[in-house]
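For this depiction, one protein chain was excluded, whereas all remaining protein chains were kept in their positions.
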Amino acid sequence: MKTFDYIRPATVSDAIAAAAEPGAVYLAAGTNLLDLMKGGVTRPDRLVDVTRLSGLDRIERLPDGGVRIGAMVRNADLAHDMDFARAYPAVAEALLSGASAQLRNAATVGGNLLQRTRCGYFYDTASACNKREPGAGCAARDGENKLHAVLGWSEACIATHPSDFCVPLTALDAVVEIEGRSGRREVALEAFHRLPGDTPERESVLAPGDLIVALRLPSEARGFSAHARYLKVRERTSYAFAVVSAAACVRIEHGTIREARLALGGVAAKPWRARAAEEVLAGVRPDPAIYRKAARAALADAKPSGDNAFKIELAERIIVRALMLAAAGTPQRIPALPASPFSSVPGVLHDA
Amino acid sequence: MTPEIINLSRDPAHVRHGSNIGQPLTRRDGILKVKGEARYAADNHPPGLLYAVLAVSSIARGRVTFLDVPAAKRHPGVVEVMTPANRPPLAEDPDAKTNPFMFRLDLLQNDKVRYANQSIAVVIAETLEAATEGAALLAPQYDVLPPRIGLDSNESFVPPVVGIGNPSEIRRGDVEADLAAASKRIEATYDTPAQYHNAMEPHAIVAAWDGDRLSVDTPSQGLAMAQGRIAGLFGISPANIHIRSPFLGGGFGSKGFISGPQLLGILAARLVGRPVKLVLRREQMYGPVGHRAPTRQTMRIGVDGDGVLTAIDHHAKTVSSTFDDFFEPAADASHTLYASPAIATSHEAVRVDTGTPLFMRAPGEATGSIVLESAIDEMAFACGMDPLAFRLKNYADVEPISGKPFSSKALRQCYAQGAERFGWAKRPLAPRAMRDEAGLLVGWGMGTATFPALMFQAEARAVVRSDGSGVMETGAHDMGQGAWTAFAQIAADGLGLDLEQVEFKSGTSDLPDAGIAGGSAHTATAGSAIHNAGAAVIAKLADLAMGDKRSPLFGAGNAGVIARGGRLHRRDDETRSESYADILGRAGLSAIEARGNSAADPAAQSNYAMHAHGAVFAEVKVDPDLGQIRVTRMVGAFAAGRVINPRMVQSQLFGGMIWGVSFALHEQAVMDCRSGRILNANLGEYHIPVNADVPSLDVLTVDEHDPHVNALGIKGVGEIGITGSAGAVANAVWHATGVRVRRFPIGIDDLVMGLTA
Partner (left out) sequence: MNFSISLTVNGARRDIELDDPRVTLLDLLRERLQLTGTKKGCDRGQCGACTVLVNGQRINSCLALAISHDGADVMTIEGVARGDQLHPVQAAFIAHDGMQCGFCTPGQIMSAIGLIEEGQAGDDPERVREGMSGNLCRCGAYAGITDAVLEATKNLAQSDQRRSA
């Protein structure tokens, strides 16, 4: 690891000034950043430690019914906050399906949004990667790409975003509060991450010095609490990144879906909001045939980026299942195996 | 360096349920382990210590043309950079190979690169942080040649031998004729991936020179061999080399031979004249410390109209490195399990630009077993037979390949007891016929487990002291199997003492050679030496007593004596006895000692086939749409001769069964064929099972008295658990889904598409 200047600013504005310099990065828990630094994937000159900034570690109920989560709130603290978990159960379930208990105790909300991809070529500094080194090429494109993107990818980059947390957040219209040199602004999470295009190294809308200070979920998002699930398919029962995941939230009134929210994880360089599917679902009676139609709509533009056509099929099926689970109702308690297919509610039909 | 004192007996928390052999004592090193006081190699910190970090090649084939040594040396704290230019001389060429147990090493002998992650330099610094960054600053440049990676990347040949000196091809009967005449035939090809041992403890060494004397802390499954290898390479006497390896943080075969990186730690210490610690980074364990080679195996099986096997043809293609030989003896798995008049096993190999493959827990047996058990399952279904009934129908009463009788074989009991415990009788024949209450597909599969009962050579030294206590010494290796406990139990019985009266010394190279901890033979081998050393010292004591008119044992003569509780008793009149202390006291001796050896009995070896056996039953659940798999239940019934400590044995068998789960469902190195680099050289994406992958395990041990394998009747349990288990899980996945996946590990991608049908 390259040596670096370590700065622990006292205020947000000091932090922004310190981090705006070239080569500077923010340090929160460091669960991803230190991993990347140890692998030589990133070699920052300066770490600006934002873990002690005051006011960033609170979960606040807003007057309008929404919730504001400070960027330094730890993943585990958020997931286990009773009010939060009741209001946004799919978000809590997603959080608890990610990484391990140790990592969740450390990792922050803001840091989770900025997780880098798990593409093996991105991590392997001897391989070509446009994200790591713009213009170097993409070794994944013709390489081992079973787990790579099927939506929104480009010839320059086929990596996926690894976050579980961001998937239900995107579905629920979360908003990112950012402070930067030019003051405070807000960006919908759906617009926060960028698709690769020709510039896969630019992963988000953040400019140098920009600091995520909070995340907001609007009050409408509470309306889905009775029917909200996150479902994640992975190659081992726990402590694994998603092959594909889905957050499904529906508002059912008098046996009809009034509104549906749907997002996919593990399929693109960003958490993927499936708005076309949501439109299919609005105003219809819950039914597997409709779910399948919605799933097809969600994946209409999907195409394999390599040896990963199965992910398109899998994504369609996980949408159907997640919708079935959501329609069946949010469980009273987050399942023992959060987001796992092995925590399905007994009696929910498979083979949809 | 201060010698580590292994004090196992200061705390009374280990539980005694009786005495010694056969008793489920808790782990005697448990206290040290749960308190963080068990000292592993990298935990040593002698005064003046420097840190060494490897720089490894990012290419798989070619030549290093440039290392930015000045940049590394400029980094604050960096003391020295070791490259081929300044590496201290060796007395022996690291590429020399004078016996099959001598593996060629990469010790900076030249600028050649023959696999990715090969050591190309060592940076030595005052701190770990400086050495780590120093290694990064070397920024090597290369002449790159295209690597040959994968089973089809190079010319194939028939290896001269596979495994440890096994013939590459063995034929019994006429397989082709019997296949042609068979009423049913199946032919199927299966792929198994490269796997890496990935012990939790990375290879580590702390080395310190004092003139020509060398002191080393490093994990070793073979202390005497490591000592010999170091002696040869450095041209010093083995007596001048002291290796401490009281605890290995797992080995699984990768610590059987001292590896290149460990030796580079010794070289670095010599170069700088200070003690050096070198610990492999996790990603550096994917190359220089061995792995399980990938295979492609083709099974051809024929049966007659009654479902009786008439032919088994098992062919395995595998890889070795371009510069050394280790050929995974996968097809040999078909030698011992199922009766068939015609059996042929054969191997071919290609040379690839990877590190040399090595023994990895059940080498050949694991790789071959999952394929054989899958094929047997396929054939049972083709015959419309229950997989257990099919196996029983083709039960081998003598070893099929050799025709030799088994020294003992309680496999029928394993089948019966395992099936009973599992509830196998309720299994529907057809696949995809069971669901749980949530609608998940449920499947039951089974596999037969087997592993040879091997014996190597070992020596132990036993002492009885005038205070009546005893000492037993042998340089054994505890890598988790429970050597500190099981050997002490054997020692106590051998010495006729309570466990508390025995001081058991182990884990260092200055003790008698305990052989290697490998081949599931350590307990049998070193245990027999301990047993014999105990018997020898007791015989000396008995001679003293029986020849002394003042002893109540005088003249016991042919009746003889037995040793128990620190006393010798006349066998024909146990009321006549004398304590060890009294015997030695009267003889004016402060102690009496004797040595004991062990080795395989050649006569028994030539007359009998010696194997442990078992039957494993697995239940899996599979999501019918999403293809995710979970093993929900496993029962293993094993017959492996005498059990020294049932608690340790159960743990070993559990561990093996989890390795079976891992083989079937989880682990594989993902290799980029263009670069020869492993893309998941970590523990995040190289999956091994986590706790949640292992809901319910059940182990039964079937009593087996085997008078032939060794004096103690031990067969060993270190590796058998993985065999049978991997196939059982794979077969259960088929039974759940109706999809037969012939590429391991079975993945979601394999099932998602298959489940559509």
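Odds and ends about this structure:
A and B are the chain letters, set down in written order, and residue numbers restart from 1 in every chain.
By our rule, contacts are C-beta pairs under 8 Å (C-beta built on N, C-alpha and C of every residue); 3 or more make two chains touch, one makes a residue touch a chain.
Predicted model only: the values in this text are computed from it and were never measured.
In the entire assembly, the chain absent from the figure touches the shown chains A, B. Residue B:652 is the one among B:652, B:675 or B:710 that touches the chain not shown. One of B:43, B:111 or B:467 touches the chain omitted from the figure, and that residue is B:43.
From the options B:695, B:738 or B:754, the residue with contact to the unseen chain in the full assembly is B:695. Taking the whole complex into account, chain A touches the unshown chain at residues 1, 3-6, 8, 27, 29-31, 34-35, 38-39, 47, 49, 51, 76, 80, 99-103, 105-106, 237-239, 336-338. Taking the complete complex into account, residues 11, 13-15, 26-27, 29-40, 42-43, 45, 51, 127-130, 133, 198-202, 247-252, 279, 281-282, 478-482, 647-648, 650-652, 654-659, 682-684, 688-692, 694-695, 697 of chain B touch the chain not shown.
Note that in this section only the chains that are shown with their structure count from here on.
Put simply, chain A touches chain B in their complex at residues 1-3, 40, 118, 120-121, 123-127, 139, 143-144, 146, 233-241, 243, 308, 310, 313-314, 317-318, 320-321, 337, 340-342, 344-352.
Of all the residues in chain B, the ones that touch chain A in their complex are 58-59, 129, 132-133, 136, 435, 437-440, 621, 623-628, 630, 665-666, 670-672, 674-675, 677, 679-680, 682, 684-685, 687, 689-693, 747-749, 752-753, 756.
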